[in-house]
Each structure stands twice: as structure tokens, then as C-alpha cells.
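Only one protein chain is missing; all other protein chains are in place.
For reference, chains read A, B and C in written order, and residue numbers begin at 1 within each chain.
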Amino acid sequence: MRKPFAITLDPGSSLANHTGTWRTLRPEYVDRLPPCNAACPAGENIQGWLWHAECGDYEAAWRLLTEQNPLPATMGRVCYNPCESACNRGALDEAVGINSIERFLGDEAIKRGWQFEKNELNGKRVLVVGAGPTGLSAAYHLARLGHQVQVREAGPLAGGMMRFGIPKYRLPRDVLDAEIARILALGIELKLNAKVTNLLEEKKNGNFDAVFLGVGAHIGKRAYIPAGTSMRMLDAVSVLRSMEGEAPPLLGRRVVVYGGGNTALDVARTAKRLGATESIIVYRRTREKMPAHDFELEEALQEGVMVKWLSTIKQAGESSILVEKMRLDATGFPQPTGEYETLETDSVVLALGQDVDLGLLDGVPGLEVKDGSVQIGANMMTGHPGVFAGGDMVPGERTVTVAVGHGKKAARHIDAWLRATAYEKKPSGEPASFDRLNPWYYSDAPKIVRPQLDLIRRQSTFDEVVGGLGERNALFEARRCLSCGNCFECDNCYGVCPDNAVIKRGPGKRYEFNYDYCKGCGLCAAECPCGAIRMVPEAL
Amino acid sequence: MAALSKVALICVKTTAAAASRMTLVFQIRIHGRGGQGVVSAAEMLSIAAFNEGKHAQAFPSFGSERTGAPVVAYCRLDEREIRVREPIMHPDALIIQDPTLLHQVDVFAGLSPSAYILINTTRSFEELGVADFVRGFQPERLCTVPANELALKHVGRPVPSAALLGGFAALSGLVSLESVAQAIRSKFSGRLAEGNVAAAAAAFKHAQAN
Amino acid sequence: MLKQIEGSRAVAEAVALCRPEVICAYPISPQTHIVEALGEIVSSGRLAPCEFVNVESEFAAMSVAIGASAAGARAYTATASQGLLYMAEALFNASGLGLPIVMTVANRAIGAPINIWNDHTDTMSQRDCGWIQLFAENNQEALDLHVIAFRLAEELSLPVMVCMDGFILTHAYERVDVPDQAQVDAYLPPFNPRQILDPAEPVSIGAMVGPEAFMEVRYLAHAKQSQALSLIPRWAGAFRQAFGREAGGLARSYRTEEAETIVVALGSVLGTLKDTVDELRESGGRIGVLGVSCFRPWPFAAVREALAGAQRVVVVEKGMAVGVGGIVSNNVRTAISTRPIPVYDVVAGLGGRPITKASLAAVLQRAMTDDLELTTFLDLDRALVEKVLRKEREVRRSGPIAEQVLKLKG
Partner (left out) sequence: MTFQPVKFYQTGTFTVGNRLLPAETRSVQANMRRTNSLNSGHRACQGCGEALGARYAIDAAMHATENRLIAANATGCLEVFSTPYPETSWQIPWIHSLFGNAAAVATGIAAALKVKGRSDVRVIAQGGDGGTTDIGFACLSGMFERNDDVLYICYDNEAYMNTGVQRSSATPPAARTATTTLGNSFNQGKNLPWIAMAHGIPYVATATIAELRDLEAKVERAMHVRGARYLHIFVSCPLGWGHPADQSIRIARLAKETGLFPVFEAEHGEVTSVSKIRKKLPVTDYLKPQRRFAHLFSPEVRTDLIARIQEGADRNVRKFGLIEN
């Protein structure tokens, strides 16, 4: 073509005009910390593994999940999911059912027989005391880091409070067993009925380079209740532990549980299943103030458990207790009213909290115990070099998930300590708060409700109450994730740039900005659904 | 052949004037009303002359007149190329398609006594009240044809232009009836053409008899 | 083949022989018969493939032609008068983009007052729009010029306007020689566009050009149009060879041998002028005629050469620049600016006023004795305009007077 001068131009020749010089603000891709991840005591990369689950690549999801937490099937049942409370989707419709997806992945892993990858041993030996969640977690992470691990468990079975504190109807034992077995399959040596009494001696004898203490709180707290000799008084931990033994505990037809925590609910519901006609929780405050999770209370109430709110036990008689009515004062603290009532009962179970047996620590130099808790530094190490601790032993919330998190954190620090370095956590991004999102792009999608066992069976058997999601529903639920603060490759930035200044790098490779042409309008950042782009002023 | 001799006659008639090309041209002015085929008449006349090997130029008076308004069209015939574009101010022949125009428009403007006059009417020049004007004109060059009636008879509608051309062929001898018929057939087709040809032939006959 | 047909029909036949692929039709007198005839030819299937587009305005007509031409189709339209002005913007665009569109303009006056009759005000008003403007003397030339116009337009990639006098030519039945298809095909090869909108080779046509290159673009447009001055005689020569008759060219002299006075004119008035000059020659006048066929580009050299022997020039033109006078005459003056001879300007035939031999003869006789104002209006009713001017002067005075009278009355 003999193109006329100036009037007729070659296609796309404007590439010679670098409009990037117009820019005063510069877009940058960021990975913000999603609220679920931030809230997870086990430090799971929830948003990350959901990303794989959304694609239907459940194994990849499970593998990413278990980089932080080796017990997804257990977590998916017993975790009180702070992730869901923090989930930004809650501000849209309902939080993503992270817990149920986690359970799905955990169950899928068991079903498919997925195993962890083993690492080369590095020659270091670590002793883990306690085969509860924190000990198993530490053992798992240490093993994956190449350390030779031995776990010493005082009890007859591994699992700790997961086995002896959580009823079967919440955590079927085959699930627990499968997950523990998979951890042990990493080459971890487990010694059962092997209570450690003298730590330093054990350490020395076993040539251990480091120790992790993960002893659970198995000693029920007592309260002083004037009682006749004949009233059967038990503590909740013992009741729950005996459920794992040969003979179930004898609680009678009328049972009173004293306390307002989840353990109280567990016991009351267990009593119901053991055939109690009346299972009554006596709690000194109101439902709103109850530390137990509301959904568990709701399940308990469905099953026929009753609660006497604003009540304390003043005295226990032969077959009855005296209950005093309380009222909340201005600060929300219960105050006695002097009104009493009598409650017929065959037994009273105290669910007032637990303590840890710290006997094994006697004589360990430098180790400090305060208010029944072992004091640790930021690296989870006690005052005695090489001795680390976590879980119920150390100050903090006592949940399975927190314990698992402690185990992981301790393992990383132990690893670093053994290498004579310091473990530094990768800095997490700024929080991906709801106001960072552009939620218009997410359409409404109600949360999937997990199936529940029918009530009759819930009242009479220890079958699992809450069912899991099928694949289809798990996928649906996973896809409700907003991917807060982390690019999920929705192509919005690539699409909405009026200057084609976003380069799409291909599946899984995200995007990059072409600063030759980016004018810095900020549309990409404004229209990023998940807040994974920020605008920063150009350097002067 | 008859047509050529007529041209020769015209030449003789104008020998008094300078022998310029101007004197060779024969100019016809047609008056009528919008819708009567005035322009078509001039055009057909030019075609008839062209059919006989002559140069001819036909053109309307370029008005924007609508149906019923007085309309003028012109036709020049020559043996040589016609270059002049001015309107015909001194016609050698006048065709009046509608006698009612006689007293409304100066149809006779620029007319010399040697001119031909053909009027579409059933009446005589006297009856039309123009006897005084044509006194001194050559009587054999004055002719009336009942073109409307002939058209009604042969075409079914009072469209006088074709019939008048037949009359003009007879009156002037400038073009043959065959050429006129051919011209009509180039403008119209089918029954309309044949009707008009028949009307022209009838008018030709009427004019010859006149 | 010789035919006795209307000028419009002759043009339509010529255009059809040129095988246009897109024809845009919008009615305006006195051009209408041309597109009517073309429409008839297209619907008869005689001209195929061809898209006959009934557009909604002249602006659209030219715009459709622009699109069609840019997409590689041979495009044609016709217009007149107000229609030409209505497409003025598109005219500049078509030439600016270098699109070889051919358009017939049936020359007609421009209102107000509205006037449907012939003069050259329409095309004269668009003389600077970048189109080549060719003027036809008679219907044969009108016909022939269209064949040449397509050849020229496509050779140069420039649009060409064929100007023919409205009514006088468009509505006149005359003898024309209509060439046959083979002859035209031999003269006019298929359109091979210089630039084309084609998905196989995309380009952007019609860029915005700023001060940094606009001068150069305009210069190149000027240079390109000037090229036509050498191409037009070449294509006129080729036409003569192929068709055996004269048509087009830049300018043609008639009886200018030893002429002291040469009359310059465009279009159909040349015929009347030639007859008039014949008469003047017979009475001994040394006078000739120069017919300008190509008004744009202005053939400086050809005009200068043709007028070389003249002692005076009379320009008879059907248009004028209000407040200036003749338009063609000014062009003539620039062509012979080195020779101080009088150039008389005779503005004639505005709005369809008949130009008669008698009037022409009279004015030319006065010119031959240099007894003529530099600008004359042929057959102007001088008494009438004097009267109107006088009245207007009175009216103009009467304003303040009337006010004063009112003031006096209190």
C-alpha cells in the first residue's frame, strides 16, 4: 500500500508513545493478610488452600493446608474456627464455611490415603513430651524439618485432649487415629504409657539435642462445695477420659454439670447419651456471657440438655444440690441474691477448668513456672536452653488449634536453635480488611449448612453429630471465598486497564504491570475485587 | 425526402439573411401546460429529427412549474452541430398544446409572419380569436388539430403531444410520420406507444387534409 | 453509438460504462435525472455488481462514497447547488483522504434567494476543496469527461468533480455518441486503490495531524493536484486516440488565430459564445474563444499560452465572488500577471438568466474597443437595481430622521 503521508498510519504504532510518563501514582501487586489466615491459631494459609480447593485440586489444597497443620480432619471437626468469625464474607452474607471445607479435605486425604512427604534426616534428635495436639504438631513439623523425633506419652493412646477431652460424637476416633498414624508414618517414634518424670535425665539419656514440652491440662479444677458424703462428685476431664476406657462412667439418671465452658457442654451431652433423663448445666452467668460456643449450646439444647442460668451450687446433699440464684451487677459480674432452690440430682460434674501436671519439670534449672504455666520466650523456649514448651502448659488460650499452632511455632524455633540461627517468620502483609475489597464482583451465595444427625440418634448414640460436605458442596463453599488480599487471577486488572498496561502471565503466574504505558489511573486497584493492588506515589 | 425538401424550402426562405449557420437552424417553440407532455413533445421531436440524421436539440424552459401551469419547451433542428444554448426567442414554428393559453401567455412573442403555427383545438383560428394576429401569415403554415380528441380516442386520455407531433410532421414536412412514430416508441412502450402512434397518424392525416 | 438522449441520461450511461461499484443517490434539481437513470440501470441488472444507495442527504451521499472508496470500491454520486454546499465538509474530507470519488455536479445557483436554475456559484464556492473540477461544454463532453474523470481520479487518488450546466445540459436532448463497454474498459482499468480498509492489512485512515506535519500534508496535496496538469492532457490525448474525439484537456482555443480579443469561459456558454464569435469574425472582428475545461487545478501555463497573443481578455463567467467580482477572471489575471493587458469580466447567466448571442455580441463588441467596465453584469436590469439602491439609501436615511421626527413630536 502506498500510504499517504501522515493521514494514513500503520496499525498499533502508538506503542511508540510511552504513556507511563503520565503516572504519578503507581500500582503494585500486594499480598495482604486475609483475616482468616490472621485469625488462625494454627497459622494456616486458609486463603491459599481454598484457592486450590476452588479449582477442585483437593490434594494440592490439602498439601498446602498441612504445611501448617497436620490434622485437617480433626480440625474440621473440633476447631472453633476463629477464621470464620473473622471472614470478610460475613459482612456480605455469611462467612465461608472454612471449617467444613477443611474437614472435607481431611476426610478426602484419609479416604485417598494421601501421605506426607518425608525429609532427609539431619542427625539432630528431639524429644517431644506429650502426644496431644501440640506435641503431635511439633513432632510433625520437626520431622518434616529433618529431625529425628521421639514422642513420649504418659497415656495409653496418642491424641491427648483430642482423645480424652473431646467426645466421639464430635471427633470419631477412626479419624483421629488415621491422622495420628499419618504423622507417625513420617518416622516418628512414639512411646506410650511412658510418662516423663525427670526431664533432664531423659534428655541426657536419650541424647536429645532439644526437648519440646507439650503436656496437656488433664487435671480438673476443683471448687469448694460443702457436700454430703454420698453425693457423687466428679470432674469433667475424668468423666470424658473414662469414656475412652472400658467402662463408661456412672453418672445416674439425673446429672448436674457445673460450669459454662465447652467442656461442661461436652459432659452434659455425654451424660445425655449415656442415658441420663435430666442433664442440667448450672452456670452462674447468662447465655450471652457463657464461654462455650453458642452453636454447641444450641446443639446441646436440641438434644435436651437444660441450663440453669445465673445459678451457683451452694451445697450438695445426698441426692440434691442447693442452687443460689445470681444476678449480674453493673460490670456483668454475678452477685448472690440469697434466693435458693433445690435441684434433685444423682451426680455433679465439675467443669470448671483444668490444670497441667508440671511435676516433670521439677529441678530443671532456669525454667520458670508462674500461675501454673511454664513461662516461655518469643521463640517458645523456656528459661532452660534447649527446652521448649507449648499448648496447655504455656499461657494462652487452650484449644486444639492453639496447641497445634504452638507445636508448629516451637518446631520452627527448635529447628533454628539447633542450627544456631533464629527463626524469622515471613512478614505478613497488611491486613486485607473488608474496606480493601470491591465486593460488587462477588454475587450472593448463602453458606452451605452442614448436615446434622437426627435427634433421636444424637440422644442415644455417640455417632458423629455434624456431617461433612460432599464434594459438590465443598467446592461450592470453597468458591465462596473472596480471596481477600490475594490475587485469585480474576483478570479484572487485566480487563479494566484502559491502557492495556497489565500483562497477563498465564494460569497461576498472575500479572505484572507494564509501566511503559500505565498512566496510574488506579482503575485496577479500585476494581480489584480482593484488594490485591495498591497505589503508591511515584518516587520523586 | 419530403422532409429534406422542406428544409430546402426554409433555406430558400431565409436566403435573404446572411448565410450564417444561424440561418440554417429551424427553431420550434411548444407551449402547453404542466402534465400535457410539452417537454416530451420537444424531446420526441428532437428524436424524430435525429432519426433522420439531423442534429437536434430539445430543452425545457427549466421551470419548477407544477401540473397545470403554463410550460414552454424548445426544439432546434439543424444539419450541423447545434452549439447555441439560448432559449428560442424567434421561433420558426409554434406548437400550442392548449388553446386556452392564447389569451393568457404571449405565445406569439418573437414570431415572424413566415412562421408555422399548430394549435391543438377543434376550432378555427377565427373562432379562437387570433385571426387578426395571423393575418399576413402564410395560411398553409397555419394548422389546427383536435389532438385531445384524437388522444382520447387512441390513447384513452387527453394527452395531445404525440398527436400534435404527427400534425407538425404533416404541417412542416420537417420530419416524417415514421420518424415521429419511432420517436414515440422510444419514449413510450406497449399499448401506450401504439395508441400515441395511432393518434399521431390520425393527426398527420387531419393536418394533411386541412 | 449515436443516441438522441437527455444530457442526464448520457451521463448516466457513461457512468454505468465506468462500472461504479457504489452509487449514492439523493435527489436535487437539476441532477436528479442522472441518479434516476442510474437507479434504473442498476435495477435492470445491466450494471452489476453495484450497490445503489438511497441516502438521506448529500452529506450522507458523499460520506457513503468516502466509506465505499476507502473500502476499495469505485464510488460515484451526483449533486447540485445546495446539495454541494451541504456536503462541503465531506468534500474536503474526500480530497484530504485522497479518495478517488467521481461526482457530477449539475451546476445551479445558490440561495438565498432559492433558485433552481443554472449558474456556477455552487462549484465555484468549492473551488478550493481539493477536488479536480472539470467543466463540460456540451452533453458529449459531459459524457466523455466522466470516463476520463474516473481514470484521472484513480491515477492520482484524488476526487474529481464533473461540472455540467444544470438544465441547459442536464435536461437537453442532444445527439451523443455513447461508447461501448469494451472501449471504456480498455481506457479505464479496474480500480486499484492506493489505500484500502482491509482486515488483511489494517491501517488507520484519517489521522489527526498537528502543526508539526500539517503544512507538509497540505503541500503534498497541492503537489498532487498540480500533477493533474500534466496528467489531464495525457489522458485527454489517450481519450482522443481511443474514442476519436476531443474531450477534456486543460483548455481549448477556438478561432484564436490572430485574435486580439480572447473570450474565456467555462461550460455550456462556450457553444453560444462560439456562435457569437463566428458572427463577429464574419464582420471582421479578431476575436476567439478559450474554453477552460479544467478549472481545478488551475492551468496557469495552458491559459498563459493560449492568451499569449491576445491584447485583451474577456471572461464570461456564471458566478462571482460577492464584493470582489469575477472568480475565473481573477484566476486568468494570475495566469497572465506578467502581461499588463485588460481582463474584462462579464458576469452572466446568474440564476438561469438566459445568455443570448445578441447580448454577448453587444458586450464583446464594446470590449473589442475597450469600451467596457472591468466588471460587467450581462443583461442586468440597471434601472431596477438603481431604483432599489436609491430606495435603500432613502430607507437608510429615514431611520434617524424618523427618530428625530418622533423626538420632535415628543
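Assume a contact is a pair of C-beta atoms (placed from the backbone, for glycine too) under 8 Å apart; a residue touches a chain by one contact, two chains touch by 3 or more.
The structure displayed is predicted, hence computed values, not measured ones.
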{"item": "Missing chain: touched chains present in the view", "value": "A, C"}
{"item": "Residue of A:Leu297, A:Ala316 or A:Ala525 in touch with the missing chain, whole complex considered", "value": "A:Ala525"}
{"item": "Touching the absent chain when the full complex is considered, from A:Gly12, A:Gly113 or A:Pro365", "value": "A:Gly12"}
{"item": "Of C:Gly206, C:Pro233, C:Gly309 or C:Gly325, the one touching the omitted chain in the full complex", "value": "C:Gly206"}
{"item": "Residues of chain A in contact with the chain not shown", "value": "6-7, 9-19, 22, 54-55, 440-443, 445, 448-449, 451, 472-473, 475-476, 479-483, 488-492, 494-501, 504, 506-507, 514, 516-517, 519-523, 525-527, 529, 535"}
{"item": "Where the missing chain touches chain C, by residue", "value": "21-22, 24, 49-51, 53-57, 59-60, 62-73, 75, 89-90, 93, 97, 197-199, 201-210, 212-213"}
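One rule holds in what follows: only the chains that are shown with their structure count from here on.
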{"item": "Category of the chain touch graph - line, ring, star, complete, other", "value": "line"}
{"item": "Most widely separated chain from chain C, with each centre as the mean of CA atoms", "value": "A"}
{"item": "Chain whose averaged C-alpha position falls nearest the assembly-wide average", "value": "C"}
{"item": "Cα-centroid distance, chain B relative to chain C, in whole angstrom", "value": "34"}
{"item": "Geometric centre distance via CA averages, chain B-chain A, whole Å", "value": "114"}
{"item": "Touching residues (chain side chain C, partner chain A) in the complex", "value": "96-98, 157, 194-196, 201-207, 209, 213, 216-217, 220"}
{"item": "Chain C contact footprint on chain A (complex, rising order)", "value": "1-11"}
{"item": "Partner chain C, residues of chain B touching it in the complex", "value": "18, 20-22, 39, 42-43, 46-47, 49-51, 55-60, 62, 64, 82-87, 89"}
